[in-house]
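Sending over a structure as structure tokens; questions will come in a sec.
The complex appears here without one of its protein chains, the remainder shown in place.
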Amino acid sequence: MPEHRLPTREEVEGYLRDRRNWGRWGADDQVGAVNLITPAKRVQAASLVRSGRSVSLCREFPKTPAGNNLNPAQHFMRLLDRGAGGGAAMDYYGISYHGVATTHLDSLCHVWNKDGMWNGRSPSQEIGFDGAHFGAITNWSSGIITRGVLLDVPRFRGEPFVTQDQPIHGWELEEIAQAEGVKLEAGDALIVYGGREAWDRVNPVWGSGPSRPGLHASCLPFVRDTDVSLLVWDMMDHTPNGYDIPWSVHGVIFAYGVGLVDNALLEPLAQVCAEEGRYEFMLMVLPLNVVGGTGSPLNPVALF
Amino acid sequence: MPEHRLPTREEVEGYLRDRRNWGRWGADDQVGAVNLITPAKRVQAASLVRSGRSVSLCREFPKTPAGNNLNPAQHFMRLLDRGAGGGAAMDYYGISYHGVATTHLDSLCHVWNKDGMWNGRSPSQEIGFDGAHFGAITNWSSGIITRGVLLDVPRFRGEPFVTQDQPIHGWELEEIAQAEGVKLEAGDALIVYGGREAWDRVNPVWGSGPSRPGLHASCLPFVRDTDVSLLVWDMMDHTPNGYDIPWSVHGVIFAYGVGLVDNALLEPLAQVCAEEGRYEFMLMVLPLNVVGGTGSPLNPVALF
Amino acid sequence: MPEHRLPTREEVEGYLRDRRNWGRWGADDQVGAVNLITPAKRVQAASLVRSGRSVSLCREFPKTPAGNNLNPAQHFMRLLDRGAGGGAAMDYYGISYHGVATTHLDSLCHVWNKDGMWNGRSPSQEIGFDGAHFGAITNWSSGIITRGVLLDVPRFRGEPFVTQDQPIHGWELEEIAQAEGVKLEAGDALIVYGGREAWDRVNPVWGSGPSRPGLHASCLPFVRDTDVSLLVWDMMDHTPNGYDIPWSVHGVIFAYGVGLVDNALLEPLAQVCAEEGRYEFMLMVLPLNVVGGTGSPLNPVALF
Partner (left out) sequence: MPEHRLPTREEVEGYLRDRRNWGRWGADDQVGAVNLITPAKRVQAASLVRSGRSVSLCREFPKTPAGNNLNPAQHFMRLLDRGAGGGAAMDYYGISYHGVATTHLDSLCHVWNKDGMWNGRSPSQEIGFDGAHFGAITNWSSGIITRGVLLDVPRFRGEPFVTQDQPIHGWELEEIAQAEGVKLEAGDALIVYGGREAWDRVNPVWGSGPSRPGLHASCLPFVRDTDVSLLVWDMMDHTPNGYDIPWSVHGVIFAYGVGLVDNALLEPLAQVCAEEGRYEFMLMVLPLNVVGGTGSPLNPVALF
């Protein structure tokens, strides 16, 4: 990819500042680019269902300590005796789902830079000990159901996984979409597969060190230009981002109002896309309705 | 409803014993009636999407102590400083989701009677301190996506909610389906609305005492006869069940392999069904992928 | 007690403002009145040990939901198989220990009024999402070991427990000490028994409603005059405090630098004091060493 120039820091900062969607859906809007998913869009998504094959994009609930799971999820059991030989098994789940282990959705309050949170709000005013008062996950509780489009980077590159020295660039996303014969549209969910499982098979588990391969800041204009509502990925931001800024691609949250599904499980989806011969499908992302919550662990499902 | 006779205890025990589905999908099957959701069934469900309207069936994550929420869910916040004015808000969720407060899916290992768990397994062998080894929620991790059919009891009765002295009976479910012009089919999700929100407006919060209105054991044959895959409800089993047995309608889990979505929020769905003029739609129930888990909190969504 | 006048609101505010100990042990001091427990004081405390009888002042870890325990403590079990028939049982404890259910020690960062926290610090600067940066429980991690003096209010009054209409007053504490033949000294732990267990036997569990009997704001000068290091009690502040101020007796934390052991179990201690014929003993209060913690659940023990 020698013909492409890396953006400068000023350009990247411009992506997050000059092109942001603040005010686009009203000064008090807490829904962001998910506003682009109209009822017609959901109908379109459902119309993609032809074979009836469903694929989960959810990793296992991360109970096991690992290099990328320093605060493992909790799972505890209780038994209830109902008498006469009857009973019940119940459990407790506890999880700090942000980070690099859990498949989860980030809501619009999750991150910010010096200019503020989504729509220009101030974190010191909106984030309290009892939760977020603006941009919480409850704003998406009727679900994010839209057309999903998978861009399969390893397949395009002919390599098993994205590497640290070759991050995914915005121009590459364009090329992959073209190669796959799909066109991203407003309200779509953009799903970028980087080959995380393949990476894990021959490397220390992805996310366990200070650096990790992923999407370069050059992807920001692609997200903004395509007007997608959601970015679903397995590898997240190329880290370190190379610009010494707090957030690069994660900035789509506060700049564009785009939701993120972090740590999605995409190897099975990529396999099914190849088998089904298409890279578009119906995607369902259904967060828990947590008042004040900054996101939700969940199980995204693609239906073909 | 004077023309109907209440089943005897022997008849109810027979519903759970003589008519059970053990072995129907193999001796080691852990999927149960969800096997009835074929790819074609999912295509049919998607074909019901016409207006694109989506409705959540999920209550608020129950953080507030209440008479029916004695072990409230936990929500704790953390802040991350990323430097240069950037940051992140993150949270911890902890929940004992079984009981009467949380919208959740029960998996096939959740309950049993003296004859055993689903497919005849023994709870003392299958339930451990680390989770369930049979019938855990992971067996449904590709999602339960099917045709949903709402039976609106308050509308049928012309009353705001089901009362303690008039539980919902199986013959009434048949009558409601007929009145709504829908027919339950194999693999469908049966959704029974009892008017819980209306109840809560004029009574102590539903589920806060030892007795509560809901579905009578006479509903068991209807579930079995229709071959539904899932029962979604807001009021659960009429309690006490009147037969001094550990489980009445909850027995569909171990007897028929039918999943339960407990504590669904159905008032908005009933309203939308009335507005849309139809009681069938696409239903999405997507549980977390917890190894050994006995169920999952989740956000079921209906799409019209 | 007709000869005593209730203090005015201005007088109570003066107790907390004019008589406070800010700066007494240095502007940056985080130890407060516990500074008064010198090595000599600990030797004196140990010299009180004569019969060797030990008494716990700790209630049961509050796992059971109750009217005064709306967020019950968590206790979950795990098993570890070590092979060859060997094993281990382990558990998880989770607790929000502040409130009225758990026996715990409050550290100096726990409460404040408009004038600020202990030593004049600002809560908005010192309390973060990661804990308290000033006055945390770690400052007392070498333990609070001193002479304990029990004032037995029910015995003095000849009634089983303190009632809502007859709160404990400062002049009564003086009279009880005199009647018991003890004199409070600098660095002592003042232990005020109100008869909570007896209350619970004939009333809704103490602390389950908006009002509850306890110590009146008139006790503040007694605490200040005696220069005690610690206040241990079963009934806490008379509530409502009658002055429409955020904190009355709890104000000893931020005004005087005095620690509080809330929800102590004092009925057994009162019984032993009566049997041993003395109201002074060695007291041990040993908090967990939690960086940033606002207090600690613990088991205070009195040794005679």
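All chains are identified by letter, namely A, B and C, in their written order; residue positions are counted from 1 within each chain.
FYI, a residue touches a chain if its C-beta (ideal position, glycine included) is under 8 Å from a C-beta of that chain, and two chains touch if they have at least 3 such contacts.
Owing to the predicted nature of the structure, the values given are computational and were not obtained by experimental measurement.
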Item to complete: Please identify which of the visible chains the hidden chain touches across the whole complex.
Response: A, B, C
Discussion item. Among C:38, C:125 or C:271, which one touches the chain that has been omitted from the display?
Written reply: C:38
Worksheet, complete the sentence: Which of C:70, C:109, C:176 or C:190 touches the missing chain? It is C:109
Response to the item:
Even though one chain is not shown, chain B touches it at residues 74, 76-78, 92, 129
Fill in: In chain A, positions touching the absent partner
65, 70-72, 77-79, 94, 128-130
Response to the item:
Logged for chain C, residues touching the omitted partner chain are 38-43, 46-47, 49-56, 58-61, 63, 74-75, 77-79, 82-99, 109-115, 123, 127-132, 138, 141-143, 145, 244-247, 282, 284, 286-295, 297-301, 303
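The criterion applied here is as follows: only the chains that are shown with their structure count from here on.
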Worksheet item: What is the Cα-based rotation angle between copies chain A and chain C, on a 0 to 180° scale and rounded to a multiple of 5?
Response: 180
Worksheet item: Using mean CA coordinates as chain centres, what's the chain A-chain B distance in Å?
Response: 29
Fill in: Centroid distance [mean C-alpha coordinates] between chain C and chain B, Å
47
Response to the item:
Where chain B touches two or more other chains simultaneously, the residues are 77-79, 94, 128-130
